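One protein chain is absent from this view; the other protein chains keep their places.
Chain naming follows the written order as A and B, and within any one chain the residues start at number 1.
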Amino acid sequence: MTGVWLNRIWHAVLWIPVVFFSHPLLAKNLYGDSNLNLPVGVTHMSREVYSLHMIIFWICVVIAVVVFGVMFWSLIRYRKSKGAKAAHFHENTLVEILWTAIPLVILVVMAIPATATLQKIYDTSEAEMDVMITGYQWRWHYEYLGQDVSFFSNLATPPEQIDGREQKGENYLLEVDQPLVLPVDTKVRLLLTSNDVIHSWWVPQLAVKKDAIPGFVNENWTRIDEPGIYRGQCTELCGRLHGFMPVTVKAVSKEDYQIWLAEQKQQAVEKAAGNEREWTLPDLMAQGETVYNTYCAACHMVNGQGIPPAFPALAGSPLTTKAEGRATHIELVLYGKAGTAMAAFGSTLSAADLAAVITYERNAFGNNTGDVVQPAEIKQQLKPTE
Amino acid sequence: MSSLPLNRQQQGIRRTLWWLLLMLAGSVAFTVALVPLYDVFCELTGINGKGVNSARVLQSTGIDQQRNIEVQMITRTAAGMDWHFSATLSHKAVHPGEIHQMWVRMQNLGNTTGRARAVPSLSPAEASNYFLKLECFCFDDQQLAAGESLEVPVVFQIRSDLPEDLHRLTLAYTLYPQTGP
Partner (left out) sequence: MTSNSYSSAEGHIHEPPLRGIKRWLLTTNHKEIGSLYLIFSLVMFFIGGTMALVIRAELFQPGLQLVQPEFFNQMTTMHGLIMVFGAVMPAFVGLANWMVPLQIGAPDMALPRLNNFSFWLLPLAFSLLLSSLFMEGGGPNFGWTFYAPLSTTYAPPSTNFFILSIHLAGISSILGAINIIATILNMRTPAMKLMDMPLFVWTWLITAFLLLAVMPVLAGVVTMMLLDINFGTSFFNAAGGGDPVLFQHLFWFFGHPEVYIMILPAFGIASMIVPTFARKRLFGYRSMVYATASIAILSFVVWAHHMFTVGLPLAAQLFFMYATMLIAVPTGVKVFNWVATLFHGSISFEVPMLFTLAFIVQFTIGGLSGVMLAIVPADYQYHDTYFVVAHFHYVLVPGAVFAIIAGVYYWLPKWTGFYPDETLGRWHFWLSVIGVNLTFFPMHFSGLAGMPRRIPDYALQFADFNLLSSLGGFLFGMSQLLLIWVVVRCVRGGKPAPDKAWEGAEGLEWQVPSPAPLHTFSTPPEFIPERDSPGRA
């Protein structure tokens, strides 16, 4: 065990100086997606941001070398122990003007490319498609505007890996059940908002980071050059599971994107069929467990004990065990509870999933009410308007 | 030099103290003023995309037939809202200067009478000052009895001096439940 750590320490120590000697143009070839520096990324903007980053980085390195060079040279040269005698000067107008003016010039040199890049980042015009990104505690919701396709994207890393009962996978904490699928070579406008607290959507490879703020819509854009899977995370503290809401973008060719889109629409039809039929209790329990672990377990915990007072227990609660609680239980799941973390799932989960999860909550964790909630009942409650 | 300088110093401290208390009162007043100042600042610059939350006067700036602006409408309901909320038309092409309206439909799906208010957000925020709402459902609370539904418009005009680089405006409305008076 210590051997592994020592090895890792040694590995990390060895890499530290490397970053100082890496040439920006070689960086990508040498290290690929090195974990010492910003990724170069896969969009025109991310490459521009990367080169801006390297320019200012090297300017800062040069400044540091000059300032620290003079400083350490003075420290060594003018040691009292070597008999140095102090001079008496204590001001010099010319020098003082110079070291005010030179930094100003350097700053202007930095500001010019920064301004140009920023202007491009702000140009969201001529986007070919729009995706609405909504932050939830603690998952992302993607809606392809005008396409009738929308879904939640949840952390897919199993809890066993997080608490160390299983070996951690390669994409530990950066993997989701359903990634945001985008076509390459397409300017995509990203609209961001939030359902609860402030989140921030970040994919380093795209150089896109923007806050998702409740009640407001922010916009950004990206145009991905290469197919691939690009991973990021929420970067604004958003509560308990802030560290557990990754962003995963899967870029595919335009043709594959159309195929995927058609599949999504087909799946929506199949889901709708599930809303029409009668389900058995075991079927509902099986489906309910999946839905519960994805959407509910983060707060109410896998065992239904919750974390009171913020997240009430479902196990043994009058709400989930008593007949009188049934209507309120359904209502809370469908419409959420204003002013709390309890979100409304009525518009985001299918009637079948809602029926399954409510049935599961009324029968799991020792609640054993034997209650069955059918999709038809949920549909009745939701009364589709169009 | 026994008591005179002491008094002078005491007086000085007292005078400084008054100045500092005045400064402190100034800071406090400034803090209190920051919230309305921010609102004014936002209205002037449109920085938070809220725009003006009351009816604007009609501007007769002429209609620019050459430009087509796409106005996109997005509707969302807040957590805990048992209302249905949708736009009857999700986008519309308009010429700057024209007066247009877009409608939304709200329905109370709950069992009790409820009140809600749509909070607007315009993106890009730079457009806020060029997007004039002559009338909007978002100006007022909407009250609906259980099961009741309502169709309400936003009537707007885009100023013809809208910056050249803007081609698409996104209007987002989030419906929040209202409690209290």
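Keep this in mind: contacts are C-beta pairs under 8 Å (C-beta built on N, C-alpha and C of every residue); 3 or more make two chains touch, one makes a residue touch a chain.
As the structure is a prediction and not an experimental result, all values here were calculated from the model.
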Of A:T43, A:S200, A:S317 or A:Q381, the residue in touch with the unshown chain: A:S200
Residues in chain A touching the chain absent from view: 5, 8-9, 11-13, 15-16, 19, 34-39, 48-49, 52-53, 56-57, 60, 63-64, 67-68, 70-71, 74-75, 78-81, 84-92, 95-96, 99-100, 103-104, 107, 110-111, 114-115, 117-119, 121-122, 137, 161-164, 168, 170-174, 196-198, 200, 202, 204, 207-211, 213-216, 218-219, 231-244, 307, 309-310, 338-339, 341
Touch list for chain B against the chain that is not drawn: 1-3, 5-6, 9-10, 12-13, 16-17, 20-21, 23-24, 27-28, 30-32, 34-35, 38, 42, 45-50, 53, 78, 117, 119, 124-126, 174, 176-180
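Convention: only the chains that are shown with their structure count from here on.
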Centre distance in Å when chain A and chain B are each reduced to the mean of their C-alpha atoms: 28
Sites on chain A touched by chain B in the complex: 122-127, 130, 132, 134, 145-146, 189, 191, 193, 195-196, 214-219, 331, 334-340, 342-344, 346-347, 382-383, 385-386
Contact set on chain B toward chain A in their complex: 48-49, 72, 74, 76-82, 84, 86, 90-91, 105, 107, 109-110, 119, 121-124, 149, 165-168, 170, 172, 174, 176-177, 179
